[in-house]
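For reference, the structure I am asking about is given below.
One protein chain is absent from this view; the other protein chains keep their places.
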Amino acid sequence: MTDADRGFLDLSHVQKRFGGFTAVHDFDLSAHRGEFVSFLGPSGCGKTTTLRMIAGFEYPDGGSIKVDGKEITGLPPNKRNVGMVFQSYALFPNMTVASNVGFGMRVKGRPKATIDKRVGELLELINMPDKASSYPFQLSGGQQQRVALARALAIEPQVLLLDEPLSALDAKIRVALRKEIRDIQRQLGITTVYVTHDQEEALELSDRVVVMSQGRIEQVGTPFEIYNFPATAFVASFVGTLNALPARIVEPASGRIEFGGREVRAGSTLSGRPGDEVMVAIRPEMISLAGIDPEPSDATNRLPATIEDVAFLGSVVRFKVSVGSDATIINVDTFNNPNLAVPSAGSSVWITFPPEACLVLARDAVAVDTDVLAAAEAML
Amino acid sequence: MKRRRGSIAWWLIFAVGVAYFFLPLFATLDFSLKARPAFAAYNNSFNDPKFLASLIYSFVIGLLTIAASMGLIIPTAYWVHLKLPRARPIIEFVTLLPFVIPPVVLVFGLIRVYSRAPLPLTHTDLGSSALLVFGYVVLSLPYMYRAVDAGLRSIDIRTLTEAAQSMGAGWATILWRIILPNLRVAVLSGAFLTLAIVLGEFTIASFLARPAFGPYLSLLAGYKAYEPAAVSLISFGLTWLAMIVIALIGRDTRNRIEMGGAH
Partner (left out) sequence: MTTPVERGVASARPVRRISRAWLGVVPFFLVAFMFIVAPVSYLVVGSFQDNQGQTTLQNYNDLFTPSVANAFRFSIEISLVTAIVGGIFGFLLAYAVILGGLPRFLRNALMTFSGVASNFAGVPLALAFIFTLGQLGIVTAFLKGLGIDPYASGFSIYSKIGLELVYLYFQFPLMVLIIAPAIDGLRPEWREAAESMGASSRQYWLQVALPILLPTILGTMILLFGNAFGAQATAYQLTAGTLPIVPVIIGAQISGDVLHNPGLGYAMAMGMVVVMGVSITVYVLLQRRAERWRR
């Protein structure tokens, strides 16, 4: 939040209620010029509502929205100079690609020559100069969304808003277009807000990610911070895959905890008393498998485990192993390679992970969010 | 957000529409009640044996039309979907023809063709009634076919058929037990629309000299004062009933039927 004092897009204490339901609580954000900010969260978390308030399609019940220091909270959308890209493309079906892109300039009464020139440039930008006279129904979904992007950029908006722009597309096109959006955004240096429920998109594209849940901001940070240092159990469970293991504090000062009848060490001192029930969150890729018992050392935690299942996910191999007296299932990810000796189901192995990989969270916090975890996994 | 703007103008338009819709009905009701003693127009109508006879006649013709139309269209549409997609444009074209051929032209041709050998249908009552049914089957073709076609599109008939075949069902069983129940909404809406149209139809029935409801009312209007108003309202009520049934059947579905009309 170092740019708070010279933010370009400022939202402060923004609130929105629909009837008795509060969709957005007290939303604060300050994005600097040229920043790419993502709103990430499950459906119904308020991310789209917030975006629509920036666009002017909804008006907040409280708080203010400023762009470049100018108050726009009560302005209608057509007075805002904000570009919008929709999940459903929303191209005008009765107009050619060129007319769609030129629409914003036409309604502003720009001279025809200017419009034609700018439309040409934008079609170059999205690599579709030959499609100027095509109609939207003649284009693929990916092409339509690129045209929608060009159309939003044509009015030279101060802020570009994208509402789940890739959700309706196939996986391959989604990845390709993601990169294209990022390149264009960098090239133009346009301040951008991107709404998505896809954590991979948010992490890859953004300068900063705003993780939201139930109308509230859970965490704001760089993709690196969000992934590696989740501030709340929700963020930990929503971003990336996570093993959430029930454990008990043994000695807070040295970070020792007990899990499944074995003692492991977390990387830091813990707040809490001995005997407190906690959750240990560990990313699957932070865990390694070993065929034989590794040397005990302070640098790693080690636990005996049994292979339950092996799944090839392409570049990654995911093992499900059971650990401890109550046979808790833990996911372990390893990069795939042809020389990988894959243990078969039922064989005994050891799992090891560094103390720093253990994120210790209060038990009740995670308990609440196990549904969210399930929901998030189901969505991905 | 600004959708409410101009709301008064929209209310006004709506009011004009409602007035246009209800004034003639109100006038008819008002007129029918002027007969003395009270409700005489209704009493007389119900006591007129021809009233009931013509209504029953039209109703039976309507049911026969529905049966014939469905017996023809459901197997055909099903077959075309399943085995003969190539035939679809031709079938669609044929089902659009009744829009192009007004009832008065249709009945003109029917009378000319079927009043002589080899099929002199108009020479007997039964033959004329059969001709009437087929005339109505033609009138019902466009929306019946559209309804059934839309219904077939909304279910995966190929999979349903193959599943039924794999369990040993024959074609009759598949149509009757699998396809028909899945087309319930489409079929029922089409049926009630057909019924509404047949009950009020005048042109074809009149030229075929059939004792149907439409010609009866027209005749009645020639020599009675208040009774036609009463019968008109009853006729309107029947149309209304059919449409409400369609609305109830079609609720929550997309198989809405848009076309109407034997004017």
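Going in written order, the chains are labelled A and B, and every chain counts its residues from 1.
Quick note on the criterion: a contact is a pair of C-beta atoms (placed from the backbone, for glycine too) under 8 Å apart; a residue touches a chain by one contact, two chains touch by 3 or more.
In this text the structure is predicted, and so the values were computed from the model without any measurement.
Visitor: For the chain left out of this view, which of A:K16, A:K47 or A:R151 touches it?
Guide: A:R151
Visitor: One chain is left out of this view; which of B:A41, B:L64, B:I178 or B:A196 touches it in the full complex?
Guide: B:A196
Visitor: Which candidate, A:F103, A:Y194 or A:F238, sits in contact with the chain we can't see?
Guide: A:F103
Visitor: What residue numbers in subunit B mark contact with the hidden partner chain?
Guide: Residues in contact with the chain left out: 2-7, 9-11, 13-14, 16-18, 20-21, 23-28, 30-31, 71-73, 75-76, 79-80, 83-84, 87, 91, 94, 96-113, 134-135, 137-138, 170-172, 175, 193, 196-197, 200-203, 206-207, 214, 217-218, 221, 228-229, 231-233, 235-236, 239-240, 243-244, 246-247, 256, 258, 260-263.
Visitor: Can you name the residues of subunit A that touch the chain not displayed here?
Guide: Where subunit A meets the chain not shown: residues 55-57, 76-84, 86, 88, 90, 92-95, 103-104, 106-108, 137, 148, 151-152, 154-155, 161.
Basically, only the chains that are shown with their structure count from here on.
Visitor: Take the average of all CA coordinates in subunit A, do the same for subunit B, and state the distance between these two points in whole angstrom.
Guide: For subunit A versus subunit B, the centre distance works out to 56 Å.
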